[in-house]
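Structure incoming, see below.
Missing here: one protein chain of the complex. Every other protein chain is in place.
Right, chain A next:
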């Protein structure tokens, strides 16, 4: 294994470099996955039938909390990768743990939000609008849930094996995934929630 010391550790071997590029290609496919969900959502957003509209069920406070928690977690994992490049294992792990806690907070608010919707009579079966709303939000939430466990295993590995070319590479790829979830959330926040609440 040829190690190139002029590059950050996560890029230091040919295999590492290709792993990262490959993950970007995967993210390209993820963009398309969420692209199709947004397409269906925008197409069906007015098909509310007997059920509520977005303006009737969306509430600003939980949505703002979710946005703030996810945005901050994205910033914190960026600090984690920075600490990793400095070779500071303890700082890196601290930032990663904070990231996952913020992710859990996000999920807490989202689950609570889903239960509120359910009690207000908006379920997956209520209307075409609620079906697509829950499918889009749920797909993002499922990604965050998966990311939580992925991150947990990354933390355990780095704690056990230290910062090596292999673990640095895995951590960096996980950080790409986590940032990407925030990018998707920006679009959900803007074009589902804000758009829905300001729709007249």
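To be clear about the criterion, a contact is a pair of C-beta atoms (placed from the backbone, for glycine too) under 8 Å apart; a residue touches a chain by one contact, two chains touch by 3 or more; residues count from 1.
What we mean here is this: contacts and distances are computed from a predicted model.
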Record-based protein name (UniProt) of the chain missing from this complex, from "HPr family phosphocarrier protein", "ABC-type quaternary amine transporter", "Quinol oxidase subunit 4" or "Carbon-monoxide dehydrogenase (Acceptor)": "Quinol oxidase subunit 4"
Which of A:65, A:79 or A:124 contacts the chain that the document leaves out: A:79
Residue of A:65, A:101, A:124 or A:197 in touch with the missing chain, whole complex considered: A:197
Hidden partner chain, residues of chain A it touches: 7, 11, 17, 20-21, 24-25, 27-29, 31-32, 34-36, 38-39, 42-43, 60, 64, 67, 71-72, 74-75, 77-79, 81-83, 86, 88, 91, 175-176, 179-180, 182-183, 186-187, 189-191, 194-195, 197-198, 200
